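For this view, one protein chain was removed and the others were kept in their places.
Chain lettering (A, B, C, D and E) follows the sequence in which the chains are written, and residue indices restart at 1 in each chain.
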Amino acid sequence: MVFLTRRSRFNAAHKLWVKDWSDEKNMEIFGKCANPNFHGHNYTLYVTVKGEPDPVTGMLINAKDLAAIIKGEVIDKLDHKNLNLDVPFIPEGMQTTCENLAIVIWQRIHPKIQQCQLHCVRLEETENIYTEYFG
Amino acid sequence: MVFLTRRSRFNAAHKLWVKDWSDEKNMEIFGKCANPNFHGHNYTLYVTVKGEPDPVTGMLINAKDLAAIIKGEVIDKLDHKNLNLDVPFIPEGMQTTCENLAIVIWQRIHPKIQQCQLHCVRLEETENIYTEYFG
Amino acid sequence: MVFLTRRSRFNAAHKLWVKDWSDEKNMEIFGKCANPNFHGHNYTLYVTVKGEPDPVTGMLINAKDLAAIIKGEVIDKLDHKNLNLDVPFIPEGMQTTCENLAIVIWQRIHPKIQQCQLHCVRLEETENIYTEYFG
Amino acid sequence: MVFLTRRSRFNAAHKLWVKDWSDEKNMEIFGKCANPNFHGHNYTLYVTVKGEPDPVTGMLINAKDLAAIIKGEVIDKLDHKNLNLDVPFIPEGMQTTCENLAIVIWQRIHPKIQQCQLHCVRLEETENIYTEYFG
Amino acid sequence: MVFLTRRSRFNAAHKLWVKDWSDEKNMEIFGKCANPNFHGHNYTLYVTVKGEPDPVTGMLINAKDLAAIIKGEVIDKLDHKNLNLDVPFIPEGMQTTCENLAIVIWQRIHPKIQQCQLHCVRLEETENIYTEYFG
Partner (left out) sequence: MVFLTRRSRFNAAHKLWVKDWSDEKNMEIFGKCANPNFHGHNYTLYVTVKGEPDPVTGMLINAKDLAAIIKGEVIDKLDHKNLNLDVPFIPEGMQTTCENLAIVIWQRIHPKIQQCQLHCVRLEETENIYTEYFG
């Protein structure tokens, strides 16, 4: 079994905010991430799949096909968007933390990978923080 | 003369939008950067100063002092903010392009550098685009 | 289960040296790392925790709390220090290899993580060498 | 058990091409990677070993020894070579995909690691694609 | 005056070889870069332009236009190609050193930049070597 990882990137605005909390509590828990007018990130996404390379092509999955799935399911939906307002598959009230975004991205990509298996979604929010989800 | 550069980072939301233009023209000129609900970036800022190192300390400027100026004048004002809405020294109507932001950041830092001279402000918007301003 | 990783950095001096060995044997085994007057590194530390994101905040652990633990237990103790001389929890005679440092850092952080589980400590000594410890 | 990873690099030319296929089919499946006159990459190789650090030296394996194995078995054979034409242990007809190369590199290094165990070979073809093989 | 830099990447095969020299002399001067069957690199290209930002758009040049010029004039011609055999504007006998490639790339891009001025072409062959050409 071999693992193949493809890196992609998108830029988006977001904020962390619990509606039922006071402004003070939001600020205390989320700090600068609670800025009402949003802030944003250059996200880096690593999608890892696993399986046996095809004996003829030597490929686990055609890199073009994997790239097309990631672009169609994730990048086209999130790039240059506001994650709190613009994305149909991020339900209202779900915090747009790096943790939750990794899970949501897994759910988008998982049903589209046929030739091999999805292994991991890794999402980097800044060069100091990233999350991983293995399903 | 020696040059010293310090790197800093901030995250912010923004969009590019000319009020007097139609939605179509904004989209045509600014592409995805015109998304109405904003998008964002992890900005990387490099501030370069120049001068003679002090004969006793060997320093052009105390790195702590330079860091404090950059933090006070730029990072504290821009980090986790919306560049179109939250920043008093970015005038309404000024496009928040990487070009204009480099100039604005220069204007903030320049009057505060005393022991040596400001040489360059370099601002990276993504790993593929950056601007430089030398005053 | 989601995994969250936080990157930190510290600078330190060290050397590799077994007291019971001759100078020649130390040089033969440890090479340039046995330079008697020490050398040093910019270390990069990745701490990974795992668990379920909180349903309200979407967070595995508040990033501020994780950062505070890493800073208090590791960075404040090791940054700008001599790892052979200045660190109480590195016992005399323990080699300050990247392998041993990863274990020692795990032991410092492990008892402080309450809301979720420590998964991995990864320590990079140079851009060519790193170690990982999973407890 | 501790894990130690060493990074190495090599540059090589290659192409992807199935002899039994028409030119059109090769182009359709492999895209630009089927350019008849070859193209090339800066490959980055991460070799991870695992085991217990020696109680005296604190080392899993002497980094010099690990480096010598990787250099002798892989870098000296692949660096500044044509992977389709110049490498005896890449059989004719085996596609030089990143997937297959990771497996071939594992097979070269595995019998040479004695003091500890080989855990993973990770091969990066570009900054957007890498593969991993765990044996 | 503001400077704007855009990064691009391409992969290509090449070798260094002077036809009039013996094999021995080629090997002595060019070392591993003279491997007869070619080797290759992931090249990184930085194109810097300079000028005044437009007062309405805040842009020196529309990033889409700059990207299209670089793609059309350079990336589409060099990516996944053999620099010694496949590129019409690299004359036979011109060594494909990083120095010469920077000059050739400048000559391709310079006539296409209208709204502002080309300032610098920077070409990175590996993470350890790059060249710059200012015209």
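Heads up, the rule we're going with is that contacts are C-beta pairs under 8 Å (C-beta built on N, C-alpha and C of every residue); 3 or more make two chains touch, one makes a residue touch a chain.
Predicted, not measured: the structure shown is a model, and the values here were computed from it.
Looking at the complete complex, one finds that the omitted chain is in touch with B, C, E. Shown as candidates are E:Asn62, E:Thr97 or E:Gln117; the residue that touches the absent chain is E:Thr97.
Touching residues on subunit E toward the chain that is not drawn are 16, 18, 29-31, 94-100, 102-103, 127-134. The chain not displayed touches subunit B at residues 1-8, 48, 53, 56-60, 62-64.
Residues of subunit C that touch the chain left out of view are 9, 11-14, 32-33, 35, 37-42, 79-82, 85-86, 126-127.
Following the convention adopted for this analysis, only the chains that are shown with their structure count from here on.
Chains making contact with subunit A as well as with subunit C: D. Any chain bridging subunit C and subunit E, meaning touching each of them, is among D; the list is complete. Against reference pair A-C, the listed pairs A-D, A-B or D-E yield one interface repeat, A-D (criterion: more than half of contact pairs the same by residue number). Nearest to the overall CA centre, using the mean of each chain's CA atoms, is chain A. With centres taken as mean Cα positions, subunit E sits 29 Å from subunit B. With touch defined as above, subunit C holds no residue shared between interfaces to two or more other chains.
Viewed as a network of touching protein chains, the structure does not reduce to a path, ring, star or complete graph.
Listed by chain label, the pairs that touch are A-B, A-C, A-D, B-E, C-D, D-E.
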